[in-house]
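A quick write-up on the structure given underneath.
Note that one protein chain of the assembly has been removed; the remaining protein chains are unaltered in position.
Going by the order they are written in, the chains are A and B; count residues from 1 in each one.
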Amino acid sequence: MLAQFLQFLFSGITVGATYALAALGFTLIYNASNVINFAQGEFIMLGGMLAVFFAQAGLPLPAALFLAILVPAVVGVLIEKLAIEPVKGAETVTLIIITIGASLVIRGLVQVFLGKGTHSLPAFSGDTPIEILGATLMPQSLWVLGVTAVVVVALWYFFNRTLGGKAMLATSFNRTAAELVGINTNGVLFLSFAMSAALGAIGGILITPITLTSYDVGIMLGLKGFVAAVLGGLGNGLGAVVGGLLVGILESMGAGYLSSAYKDAIPFVLILFILFFMPRGLFGARVTDRV
Amino acid sequence: MQKRAYFGLYIVIAVLAILPFVLPNSFYVDLAIRMAINAIIVLGLNLLIGFAGQISLGHAGFLGIGAYASAVLPTHFGWHPVVAMLAGAVATGLLAAIVARPIFKLKGNYLAMATLGLGIIINIALRNEATYTGGPDGMPVPVFELFGISLSSDKDWYWVVAAVLVFSVWASLNLIDSPFGRALRALHGSEVASKVVGVDVVRYKVAIFVMSAVFASLMGSVTAHYVGFVTPNLADFFHSIELMTMVVIGGMASVYGSLIGAVLLTALPQALATFEGWETVVFGVILMVCMIFLPKGLVPTLAAKFGKGE
Partner (left out) sequence: MALLDVTNLSIHFGGVKAVQDVSFSIDAGIVYAVIGPNGAGKTTLFNLITGVYKPTHGEIRLDGESIGGKSPDELARRGVARTFQNLQICMNMSAIENVMVGAHLRLDRNLLKAALRFPSITRRDAELRAEALELMRFVGLDKFADSRADAMPYGALKRLEIARALAMKPRLIFLDEPAAGLNPKETIEVDELVRKVADSGITVVLVEHDMKMVMNLSDRILVLDYGKKLAEGTGEEVRRNPDVIAAYLGGHA
């Protein structure tokens, strides 16, 4: 009983950490630009696929991983420069379609150059499972959780203790005011896309040894990251992390105890319930419209 | 404004009347039918997105319910196709009405999330209930017949779909230039202003959402009977995006834009087939370029350029 529960919990937290990283990516871009970046999932895919590609090309693992984070970050910046900056202030629908267009381009290019196959990456520190109260934990899960924790702490430090982070926060609260005090808001936009893409890629790399990867895994991962971000209250960083873990755990529990066929539906059922009863998510701020 | 708008209807009728006599072969007739079916769905969706200013990322889900009602009910339960089609429409309408009230208290990105979630759940259900739906492989759909006349040839389908399209264009034009339609456009223009003149905003959003969902469901049934086969891809996220893209590329809040958007995006995959393997990339690039350079969509941009409003 307990062992089974723990087993579901471990796998839930592990996937949940990836969702959390994706949700943080959504949050960063949303705060800087009010854009929901539907290409976020493709960064996750890109991270995993590129790590496999560079490793197979013979690069030492650290270099391969570094490049697998760097390239998506550059892609994120390109999307921002070429497709988001030119249409600043466009309608939500327009922005959604642009980012979906970007996601198709990324997915299509990967399909053309890296193929449709499913790939894996060796676990970073072996495949010897760790036994805990009858449940097994893969060492890779510890990597996922550890790196996610480090990233979250680093982000917290960045936003609370550095000038760049504070400039990004200021821009998210009031863009015009931020510009007036001399913050380069285009720079903020640029940085937020680079960071979001890198976060997604990190998640994608970490999870690949556990869940495998292919050119089309980005859609579902991205949408679940979006669920996590909305669950936590769009725009709230801590909410994104909690939302991600929650989506992961509930998905894993639902798949284990209720129906594994409906595993992918669980996050969406969850988010509909949340939106019906708590329209601002778990931690979203109440907003009063000014007229 | 009205007279000019209705003039376009005669052009649509003329084009639809002449088309079957100039199309070289059945491949093009088939393409025209699929364009017309999409145009009808997009007209309904444009009322929701373009005129009322709401988002739906889950309309393919409603289309899927209609399509599978027409596939499953006659096959497994022996229902008459007409009854099955209506049952699908009623079920879609009820589902849309039940979820719409809480959904339309939300705005923008939250609304996008809720409609997206709904569409994905429907799609996953269609994939999983393989006993009835055939799972990911889909299932065949019986021939549509009414009063002993069965619709099987492409030409028959063409005339039926063309008639429905003409009616839909006419009804859309009527609707936007009516008290209901003005209220719908007003809540897009300024929600608070429409509230203080007495518009029950949520009720109007729900009404148009349900209407466009029912349209999608009915056309899902038509698609199912016409093609003779359904797969869950009809109801997937990508198809919802495709439908929304037709609205936006043709032109938001433009009746004729809906037609143009549907025609172009239905033809696009055929045109892209020559790019072997690069289709997804090219499709993505086209979406982005259109939205960046023509954010208002083709018809309104061109109309503004040549100085006549629709």
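Just so it is clear, a contact is a pair of C-beta atoms (placed from the backbone, for glycine too) under 8 Å apart; a residue touches a chain by one contact, two chains touch by 3 or more.
Since the structure is predicted, the reported quantities are computational estimates derived from the model, not experimental observations.
The chain that is not drawn here is touched, among residues B:Ser26, B:Ser153 or B:Ser178, by B:Ser178.
Not every partner is drawn; the one left out touches chain B at residues 1, 170-172, 174-175, 177-183, 185-186, 188-190, 192-201, 207, 211, 253, 309.
In the analysis below, only the chains that are shown with their structure count from here on.
Averaged C-alpha coordinates give centres for chain A and chain B that are 32 Å from one another. Chain B makes touch with chain A in their complex at residues 49, 55, 57, 99, 102-103, 105-106, 108-110, 112-114, 116-118, 120-121, 124-125, 128, 192, 237, 241, 244-245, 248, 252, 277-288, 291-292, 295. Contacts from chain A toward chain B in the complex involve residues 30, 36, 83, 86-87, 90-94, 96-98, 100-109, 111-112, 219, 223, 226-227, 230, 234, 261-262, 264-265, 268-269, 271-272, 275-277, 279, 289, 291.
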